[in-house]
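Before anything else, here's the structure in question.
Missing here is one protein chain; the remaining ones are kept as they sit in the complex.
As written, the chain order gives the labels A, B and C, with residue 1 at the start of each chain.
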Amino acid sequence: MAHSEDDHEYRIKEGDHIVLKRGDVYKAVQIQRKKKVIFEKQWILLDNVVGHLYSTTFEISSGGSLQPKEDKETQSSTDVKVTGTDNRHIVDDGKSQKLTRDDIETMKEQGLTDKEIIKQLIDNSSTFSNKTGYAQDKYIKKKKKKYENTVTVLKPTCRIIAMMYHGREPGKICHLRYDTLAQMLTLANIHAGSKVLVFDTCAGLVLGAIMERMGGYGSVIQMYPGGGPVRAGMECFGFPAHFHDMLHEFPICHVNALLAGKLDTSAKDPTEGEKQVKVAAEEEQNQPEAEQQEGIPQEENMEINTGDDVGQDPEKLEKEKRQEAKAQERKEKLEEKRRKLAAAAALLEGRNADGLVIASQFHPSSLLLGLLKFLAPSRPFVVYSQYKETLIECYTKLKEQGGTVNLMITDTWLRHYQVLPDRTHPLLLMSGGGGYLLSGTTVAFDRSKPAASPLAEEPAPKRQKVKDSES
Amino acid sequence: MAHSEDDHEYRIKEGDHIVLKRGDVYKAVQIQRKKKVIFEKQWILLDNVVGHLYSTTFEISSGGSLQPKEDKETQSSTDVKVTGTDNRHIVDDGKSQKLTRDDIETMKEQGLTDKEIIKQLIDNSSTFSNKTGYAQDKYIKKKKKKYENTVTVLKPTCRIIAMMYHGREPGKICHLRYDTLAQMLTLANIHAGSKVLVFDTCAGLVLGAIMERMGGYGSVIQMYPGGGPVRAGMECFGFPAHFHDMLHEFPICHVNALLAGKLDTSAKDPTEGEKQVKVAAEEEQNQPEAEQQEGIPQEENMEINTGDDVGQDPEKLEKEKRQEAKAQERKEKLEEKRRKLAAAAALLEGRNADGLVIASQFHPSSLLLGLLKFLAPSRPFVVYSQYKETLIECYTKLKEQGGTVNLMITDTWLRHYQVLPDRTHPLLLMSGGGGYLLSGTTVAFDRSKPAASPLAEEPAPKRQKVKDSES
Amino acid sequence: MSFVEYSDLIKDGDVAIVHLGHNSVTPVKVQHGAQTQTRYGAIRHSSDLIGQRYGSKVTCSKGGWVHVLHPTPELWTVSLPHRTQILYTPDIAMVTMMLELKPGSVVCESGTGSGSLSHAILRTIAPTGHLHTVEFHQQRAEKVVEEFKEHRVDHLVTVRNQDVCKDGFGVTGVADAVFLDIPSPWEAVGHAKAAMKKHGGRLCSFSPCIEQVQRTCEALTEQGFEEIRTLEVLLRVHNVRDVTLQLPDFGPDPSSSQASPEAMEGASTTASPNQTSVRIKTTTLLREMPGHTGYLTFATKPRT
Partner (left out) sequence: MSFVEYSDLIKDGDVAIVHLGHNSVTPVKVQHGAQTQTRYGAIRHSSDLIGQRYGSKVTCSKGGWVHVLHPTPELWTVSLPHRTQILYTPDIAMVTMMLELKPGSVVCESGTGSGSLSHAILRTIAPTGHLHTVEFHQQRAEKVVEEFKEHRVDHLVTVRNQDVCKDGFGVTGVADAVFLDIPSPWEAVGHAKAAMKKHGGRLCSFSPCIEQVQRTCEALTEQGFEEIRTLEVLLRVHNVRDVTLQLPDFGPDPSSSQASPEAMEGASTTASPNQTSVRIKTTTLLREMPGHTGYLTFATKPRT
């Protein structure tokens, strides 16, 4: 294989974050030598994909190693559909599948593709055509799982990661559907060079999507609850190192202090520095939401707790040394944390951020009202919630308070189609709900009137009993 | 015109309730000699339609009289659409319409149909193709109004009346969309021979729909608030006289008395009778919701009030006589009312009704809980509300109380299509919301446990924070 | 019991619907001496069902309980044995209204399939209407005849085992309404017209694919049908849920309490200052729901 030089960036490298794909099933993994990963109930070894081009389809051989596949037919295997065919000639004799296990093995040996085998199974099933469309879809999916043995390696993108999370782990992203995420990025006018605030407890998917759209230009400040920011979703994007330079983090438990101008992030005064360190340490011990990427602080605490009844023997000295080193390490970490806090605080203090995006399982109204204070006037904000009721509350409070225009609660309705000759129709299954968005634009607060003036910024919606113009 | 005998039932007769139709616009009227009605801003005289067959299309001649139309082309005039055409050759020169008023008059003289004229107008409009699809639809509608001069006379049916109300006066029917009404009739298993309770402040449309589906067999008890039942919508159906025999009415202000077994509807005891009369009279004076079909009681009251200072002259005697006659008339009316109340009460007392349908602008939860008591076990009920929140409350209370199964809150999504060669697509405008339904089935109350037992009849839905199986 | 008339008590020979809880229902033929097994244990027909009131709670042999419901076409639709794909209640409701069915209507239907729509039609046209239903498949036609008998609606329906596209509905000039759910509805439009009353009537065709709709609309236009309208109806089920949502902690407010009242006020209606979470009542949609059943095309046959 002679490869031209410009292919370099499209080649899979060790350590790359990649996405495995089969049909509409995706899984994000990082390539590590000798590491087996499980995909669709099969163990596979990714070593062989290194050096191949992205978007290559591989065949899974026994033992889970991968070999590039020549023919590409599996790509369209989701198109097996027979809806709308005439089934009146089928006699229901109780034997649902006419093909035997041997027949199928023979077909495999003859080199039939998995798509062709499934087609055969359907044609030879007397009950298939009597199933509901949903049951038919399920049947096809089940059979595909059983007979397909290929996997395609993709370079991660927002489209793929968002569809992956929605398909595999919607609970982790508060059921944020990919089209809703698309609306958020657009409504918030996310683009290179701006300064964006994000509150994301949707696994960091929203954070990753925003960072992709900013292309490493500008700054993103992740406002986080609890002990640390959630970023697993963002990691899946496999951003180059310099993207991480634009990412900042700020714990929301300091928001009131920062707004009051009382947050001291300098370490010049040793007492103050210690205080900050203490605050940071407390945070680390209190990580109910965040991923516990480092278990060190807890472990250390345990050692300290059991240290009382130990004598002054060499082992103990050794232990003390280790403890000292660890304390030093910890101190450095906290210092690093302090520096980060100071940097994020500096970005926030100007209250001139260009956008705010909230996507979480928190009740959003106090979050929104608090974080909006950091935005410049004439900047967009978007709040995602799985529950419309919470956004109604946000809407009502913003209307009372003023300082925003273009407030709108929306959701999107998404339907996929099967487009095949003489068999075109919407897919028989669709996603129920993709969640709700509240979007709006900040404007300068009107100082001439009190914040809770009855004269709102926009004419308030009329109270209605029955209103003909709307249903 | 020689008509066969069996056509008789399809002929328009004086006094018939009919529906005028043009395109998708409907209007229900009753045929009365010499009476002019206004339809789509034109005055028309219906005298000429009598004797013609239903579904005939008439041309409106000057003066508003109607003449049967020969060609039927206007039927499909709503199909004028040009979406998806190639508009890149059009130069925007500021003159939007190239046809002059004279051109149009010439076309009319040449006998072009209104459909053809509108097509010409569109083809000669340089801005039409630049308009959004919604604006295009609006343009076509406007032009059609201007150039169409036909009207079709239809026999009323539930389909037509429901579409008419939804199109013309959605506020009067709480924005109940016709497909939602269709769901209600089916979910409530409305059919001939059953005994159905209806609470309908949607102009009586739901009542009419139920009566049509019962075909004059069985009984319908209209439970009504205020002074009298609302029935304008039902009247539009033009039911034969015997249909009205199955219709009963019961004021909800007597529900508690009836449930307690304390409602006395007998008139044997004169005091009791008088009391009932008094109750009925009070109702009549208090008709904020109901149509005021008879203004007599109020008028009478006024006369009584001014009667104090009048002497014993012949005029006064005359007046007294009139008053006496009116009092007698009123007494008879109240007696009639009492008889009706007694009949409805007798139907309700068995608590064995076969169905309950609620469609109103009232908060439905206490209505539902109260009226459900009149149903037999294993019978369906349906509640319509424009607002999902009110049905959530109904659902919660029913779950607490027990006595129902198959509880479900639903709404339907309705889309119409344009099906034309090479121009097939969903219509560019759709109805936003059709309202929400709560449906369920009564079951026997379990006497072995208290009504508000924590062990509900069905497993209560799990409380969820984030649940993967649902979005 | 009959599918077109309510009874109070369960009788021998009835078809009752056993409600096993949470949208799970199954039909049972009630027979003296018979037993039906459920996940909660056996139901003994003689002691548990016959003579009991419809809607009663029945305790099964393992101690679990079920409710026994009177059959309705809607309960039948969600519990019938599938011999084909079937029409569900949202489409059935729309078809019934848009075909203008009512007591006394004469209706032609093809194919009969598993009888889901047929039962709903019979419920609506009883006691004076009639259904002519045509099923190509012999086994299915025989099976549905049997069911109509068991459901005591056989006096209202004629089942014909023939090919509607070749042989039509077997009746002429009698139908107020025609319903088509066949692979090539355009081939049956002429027969539909012939089956309908001279003075006119309504037609509906159900097809999953848009190409079927396009051909059917062309055939309807050619045959002089009017008011041709295609539409689609989808049901959404809203599940009531109690949800607990965390409240954010912005930390102690070092400024005077009126400096940033909004931050606190934010949760005022839903939470006292010290609460860390709020509970709301809301509804959720299913993660996956029906996205398409079929297109419904309606048309009016004018007087001919």
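Couple of notes before you dig in:
The definition used in the following text is that a contact is a pair of C-beta atoms (placed from the backbone, for glycine too) under 8 Å apart; a residue touches a chain by one contact, two chains touch by 3 or more.
Nothing here was measured: the structure is a model prediction, and the numbers come from that model.
For the chain that is not shown, the touched chains among those present are A, B, taking the whole complex.
Of the listed positions B:G23, B:P170, B:G228 or B:P377, the one in contact with the omitted chain in the full complex is B:P170. In the complete complex, the hidden chain is touched by one of A:C158, A:V230, A:L247 or A:L334, namely A:C158. Among B:S125, B:T390 or B:T412, only B:T390 touches the chain that is left out of the view.
Checked against the full complex, the one of B:V255, B:A359 or B:V383 touching the unshown chain is B:V255. The missing chain lies against chain A, touching residues 7, 10, 53, 55, 72, 75-76, 157-159, 162, 178-179, 181-183, 185-187, 189, 191-194, 212-217, 352, 354, 376-380, 388, 392, 395-396, 405-406, 408-417, 419, 421, 424, 436, 441-444, 446, 457-459, 461, 463-465, 467-471. Of the residues in chain B, those that touch the hidden partner chain are 83-92, 129-134, 170, 175, 225, 252-257, 259-262, 361-363, 365-370, 373, 386-390, 393, 397, 401, 415-416, 421-433, 451.
Just so it is clear, only the chains that are shown with their structure count from here on.
Averaging C-alpha coordinates per chain places the centre of chain B 24 Å away from that of chain C. Per-chain Cα centroids separate chain A from chain B by 48 Å.
A separation of 38 Å divides the Cα centre of chain A from that of chain C. Shown for chain B are the residues that touch two or more other chains, namely 465, 467-468, 470-471. Contact of a single residue of chain C with at least two other chains is seen at positions 210, 236, 243, 281-282, 284-287, 295.
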